[in-house]
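Have a look at the structure that comes next, please.
With one protein chain removed, the remaining protein chains of the complex are shown where they sit.
A, B and C label the chains in the order they appear, each numbered from 1.
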Amino acid sequence: MSTKKPLNVAVVGCGFMGRTHSNAFGKVGNFFNLEHRPVMKAVCARSDASVKAFAEQWGYESVETDWRRLVARKDIDLIDIATPNDTHAEIAIAAAQAGKMVMCEKPLGRNAGESVRMVAAVETAKVPNMVWYNYRRVPAVTLAKQILDEGKLGKIFHYRAKFLQDWTISKDLPQGGTGLWRLDVNVAGSGVTGDLLAHCIDTALWLNGGIDKVTAMTETFVKERMHNLTGKVEKVGIDDASAFLARFANGSLATFEATRYARGHKALYTLEINGEHASIFWDLHDLHRLQYFDHKDEGRVRGWRSLHITDGDHPYMKHWWVPGLQIGYEHTFIHQVADFLQAIEKGVPAAPTFRDALATDYVTDAVLQSARSGQWQTVQRAS
Amino acid sequence: MSTKKPLNVAVVGCGFMGRTHSNAFGKVGNFFNLEHRPVMKAVCARSDASVKAFAEQWGYESVETDWRRLVARKDIDLIDIATPNDTHAEIAIAAAQAGKMVMCEKPLGRNAGESVRMVAAVETAKVPNMVWYNYRRVPAVTLAKQILDEGKLGKIFHYRAKFLQDWTISKDLPQGGTGLWRLDVNVAGSGVTGDLLAHCIDTALWLNGGIDKVTAMTETFVKERMHNLTGKVEKVGIDDASAFLARFANGSLATFEATRYARGHKALYTLEINGEHASIFWDLHDLHRLQYFDHKDEGRVRGWRSLHITDGDHPYMKHWWVPGLQIGYEHTFIHQVADFLQAIEKGVPAAPTFRDALATDYVTDAVLQSARSGQWQTVQRAS
Amino acid sequence: MSTKKPLNVAVVGCGFMGRTHSNAFGKVGNFFNLEHRPVMKAVCARSDASVKAFAEQWGYESVETDWRRLVARKDIDLIDIATPNDTHAEIAIAAAQAGKMVMCEKPLGRNAGESVRMVAAVETAKVPNMVWYNYRRVPAVTLAKQILDEGKLGKIFHYRAKFLQDWTISKDLPQGGTGLWRLDVNVAGSGVTGDLLAHCIDTALWLNGGIDKVTAMTETFVKERMHNLTGKVEKVGIDDASAFLARFANGSLATFEATRYARGHKALYTLEINGEHASIFWDLHDLHRLQYFDHKDEGRVRGWRSLHITDGDHPYMKHWWVPGLQIGYEHTFIHQVADFLQAIEKGVPAAPTFRDALATDYVTDAVLQSARSGQWQTVQRAS
Partner (left out) sequence: MSTKKPLNVAVVGCGFMGRTHSNAFGKVGNFFNLEHRPVMKAVCARSDASVKAFAEQWGYESVETDWRRLVARKDIDLIDIATPNDTHAEIAIAAAQAGKMVMCEKPLGRNAGESVRMVAAVETAKVPNMVWYNYRRVPAVTLAKQILDEGKLGKIFHYRAKFLQDWTISKDLPQGGTGLWRLDVNVAGSGVTGDLLAHCIDTALWLNGGIDKVTAMTETFVKERMHNLTGKVEKVGIDDASAFLARFANGSLATFEATRYARGHKALYTLEINGEHASIFWDLHDLHRLQYFDHKDEGRVRGWRSLHITDGDHPYMKHWWVPGLQIGYEHTFIHQVADFLQAIEKGVPAAPTFRDALATDYVTDAVLQSARSGQWQTVQRAS
C-alpha cells in the first residue's frame, strides 16, 4: 500500500557485509522520506542452505546461488556486491553491462588495474554506481567535511590517520575461507593496505584533496599460516601492517598507518586534521563524537571541544532520535543508501562513485609499490 | 514464507516512543533467532492522517484511531502502549482484561496508585507484561549486572546516579500538547522524578536491591509557562529538578539527581557503584563503554578500565557486528523485545514486569512526598 | 644578599602538611616576585629527632619541641599550624594573642564552637590570618571563579561536588596516632565531613555564595577499629561517608558527597556548576584541566571544552613554565603563600580568612546535626 516508487534490490553475498547492506536497504524507509522504496527482491550466495536462511532472516523475496542468474533477471534494478574482493570486478562489470545500477563493497578491485575496468564498465553503461566507503557517512565525519568546506580550518598543515586492529596476532589463526579470506592475498589483493588504509585514504581524499606522493613500509609479522582451503601451511602473502608518509596537493603533510597487530585496538580508525585556525579529531571507537579546537575562541577558555553528534542540526541526525542519544556503526550504511536514492531522484552521481574509489586504489597501489621499492612513489590521479 | 510463529503486535501511539518500539518490533527478527516473529499488525493514534503516514513508514498492516477498537480486535496478541502517561492505566487495564499481552512505556502509571491497579489487572488476567525501562538492556549495563551478580564488587558501599538534561531552560518554552506533554503535570504525573529519576531508580533496584528510605528536594525553576492546549500562561506543576539521598536495604548509601536545567547535558544518565573489591561507572552519552576498576589488579598497573562493549562475549553483542563497532540507543529496545519473546517461549515473566515497575513508582512517590514534607520517607515495597 | 623584606616563618607540625607548607614557603620566592621573602626560621614538633631531621631536609634555621616556646619567640612573624585538628584552636589563639600572623591548616577548629573562638582571637589581635583551603588556588578552580564573576554562567541552577577516596576500606586499618589521627574522632572532630566535605564546601561558598539549609546522612561502615594509642579495639567515632542535599541562597540546588569507601578513587574531588548559559566541571585527579561548556557557541560545533590550564593568561600560570606543561598539587600551596604575602603588602585580608573558614564549619556542623536529627537544618552564617 506504499506510495513510494519501488526499487528492486539484489544483494550478492550473505556474510558480514551482506548483513550491513541488507539492514541498510531494509531500514532506510523507516527513517528517511524518499521517493524510492528499496524492495528486497533477491539475495545470492553459493550455499543454498545459507542463502535461504539469510533470505528468511532479512525478508528477501527470492534467492539465487549463481550471481549470473541474478544479473540476467529482469526484475532487478540494483545489484549490490557484498562478496570477497576477487569477485568484485567480474560481477560489477556484468551487472553494468546488463544495465543494472551497481553498488560495490570496498575496495573496488583488488588493484587499480581491476578497478579501471570496473570504472569503464559503469561509465560506458551510464549506470548509477557507488562504493561502500561507509565512514564518510558517520555524522561526525560528515560534519568534519562541512566544517572544512566552510573554511573553518583555514590552510591545512597536517593530516594524520590510522586504523588499528589486533585480531590476527595469534600465529594459530589460519588463512583463507569464510571469515578469513582477508588473509588470503589471492582473494583480498592485499592485507591492511586494501582493507583498512583504503578507508583512511578514501576519507582523506574526500576531506583534504589529492595525494601527490608517498613513501611506505609494510610488514608481514606472521610469515606462514595454515590455509583453510588447502589444509596446508602456506606463505602469507598479505601485509599485516602498512604505514606511509604522504604529501597532499594542498601542501599538507600526512602520516597513515594500519595494522592488525596493535594489541588493545579493535577497529580504532582515527583521523586528525590541523589547520591554520582550527583542528579536528575523530575516532571510530567513539564514532558519535567529534573533537574540535577553534583558535578563535577567547584564550582563557579555549580548548578541545568534545562534540556529541546527536543534535538535529548535525548531519543525518534529525532522522534519528533526540539530542544525547547516539547511533552506531550500522547507521552509516543506512545513510549511504539514503544518499544513493536521493542522488537517483536528482539524477546526479552518488559519491563515492567507482571513479572516486579508483583514486583510492591508485594510492594503495603506490603505497604497496613504495614498500617494495623503498622509493617515494608519485600517485596516479583518477580524473 | 517464514517458519516462525507470528505474534501480532499493535502499537498505541506514534510519537517518539512509537518510533522506538516500532523499530524494535520490525528489526528484532533480523538479529535474533527467535521462535516468534512479531507481525506489525496495527498502529493506533487519534489523528487519522498521522497514523496512516506512520503506518506506511513503518509497514503496519492496518490503523486505528481509537485504542478501544484495537483492544476489541481478535487478531491482536500484544498491545504495546507508547502514549503519554495519563492514558497508560486505562489502556493497559482494558488490554489485560481483553486477554492481550501488554507492554507499557515507562513510568507505569502517573503514580503508584494507578500502577497498583495496572499490576492487579495483568496479574489477574495472567497476561505477559513488561515495562520499557530500556536502559537495563544497554549491553554495558547488563554486563554491570552480570559482574555484580558474580560478586566481583563484594559488599556495596555506594550507589550514585544522575540524569541531566538542559532542554527546558528557556522560559519561552510552552507546556502541554504534542512533544511537550512532559511539562504538563496532569498528563505526566510529575516532572523529572517520573521521567528521568524513574529510569535511574529502575536500574538501581535491579542492580543494587531495594531502597529503604529517602530524603528529597525538588524545584520548579520556571514557575509559569504558556500552555499549548489552553493558550494561557499557567502555573507549572511539574518538578524541573529532583534530588534525593537514599539508604538501600543492603546498607549502601546513595545519591540520585535529575534535572532539565543542567546546561551542556542532553541525556547524561550516569551511574556508579562502589564495592569493597571493585567499582563500575557507566554513562549514557557513551553507552557502549563501561568503566571498571578492580582492586585485585597488581598495584602498579591498577586503574580504571574503559571497556569497549563491542565484543562477542559482551551481553547481546554477538547478535550485532564485529569487535570495535558500536551500537546505539535504539538497540536497547530491540534487546527488550528479544528478551520478551524469549520469556514467552519459556513461559517465564519478562523483567521488568508491571510489578517490578511498581517498585520504582513507590520510590518516586516517596521522593515527591519527602520533597513536600521535608522528612525522610520510608519506601513501600512492591512485593 | 636579597633585597626583599624578610618575613620570619615558623611551622608547627612536620607531617604531611608540614611538608606541603614548608615547600610553599621555600619555593614561593623562586617563582613570584614579592616584596617579602619568607625566612624558614623555625619548625616545631614534639619529637626531637624528627624535628631535627625535618629541619635539615627543609633548611629551617632552628627547631622547637614545644609550640609555646615558638609563640614566645620574638624572631617569629608568622606561626603556621600544620598539626592535627585538636591542637588548632589552642595554638592559633595563643599565636594571635602574641601578635603573630597565623596560618592554619583546615578545618579551622574541630567544630564551629572552637572556630568562633579562633576567629575572635585573630580579629581582636588584628593579625593577618588565613586557612589552607588550598584548592581555591588550583589555577583551574581560580579560573572557574573568574568565569563565574564575569557572569559567563548566568543564573546558577545546580552545584554538585564530591570527594571520593578509598583508603580506609580495610577493617584491619587501625585508628589513631601518626598518619591515622583522621580516624580518631577526638583528634579530628569528625570524619570525612570535616576532612573532605570541608574542602568541597569552602570552594562552593567561594564560587556560589551562601548555603541556606541542608539535609544529610552519614555512615560509619567499620564500627570498631584497633586504636594505635590504647592498643585496644575501640568504637569508631568518625563518619566514613557523608552526603547532603543543599539549597543555596542564590536559588540553586546542590548535592555533596564524601567518602573513604569509593573503591578506585584516591582523591577524586570533583565539582560541577550548571548555569543558564554555561557550565563548568573540574576534577582533582586532572587538576590542570577545566571542562567548560558555553551554550553561546554555534550549535553544530558546541561541546564541552577541555581547557588545558597551562597558558600564561590562566591564573598563576605565567609564573611557571610554558604552555602545555602542567603543574601539580603542591603548587596550590605556593600560590596561597604568594597571595598571602601580596595581601600583607596591600594591607588587605587574605581569603580564606579564619572568618571565611568559620562559614564552612557552620555548614559541616549543620550537616552532622542533620545526619543525627533526620531533619533539614538551617545553616548559621559567619558574617
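Assume contacts are C-beta pairs under 8 Å (C-beta built on N, C-alpha and C of every residue); 3 or more make two chains touch, one makes a residue touch a chain.
Owing to the predicted nature of the structure, the values given are computational and were not obtained by experimental measurement.
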item	value
Option from A:125, A:253 or A:343 whose C-beta touches the chain left out	A:253
Selected residue (touches chain absent from view) among C:21, C:136, C:265 or C:355	C:265
Selected residue (touches chain absent from view) among A:16, A:32 or A:376	A:376
Residue, one of B:202, B:294, B:339 or B:356, that touches the chain absent here	B:294
Chain A, residues in touch with the chain not shown (by the definition above)	153, 157-158, 160, 162, 164, 166, 169, 215-217, 219, 221, 241, 243-245, 247, 251, 253, 255, 257, 259, 261-265, 274-279, 293, 295, 304, 374-376
Touch list for chain B against the chain that is not drawn	143, 146-147, 152, 292, 294, 297, 299-308, 311, 313-314
Absent-chain interface as seen on chain C, which is shown	1-3, 16, 20, 22-23, 26-27, 29-30, 33, 56-59, 165, 167, 265-268, 284-288, 308, 310-311, 320-331
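Just so it is clear, only the chains that are shown with their structure count from here on.
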item	value
Whole-Å separation of chain centres (CA-atom averages), chain A against chain B	36
Centre-to-centre distance between chain C and chain A (centres being mean Cα positions), rounded to whole Å	55
Multi-partner residues of chain C (at least 2 other chains)	304
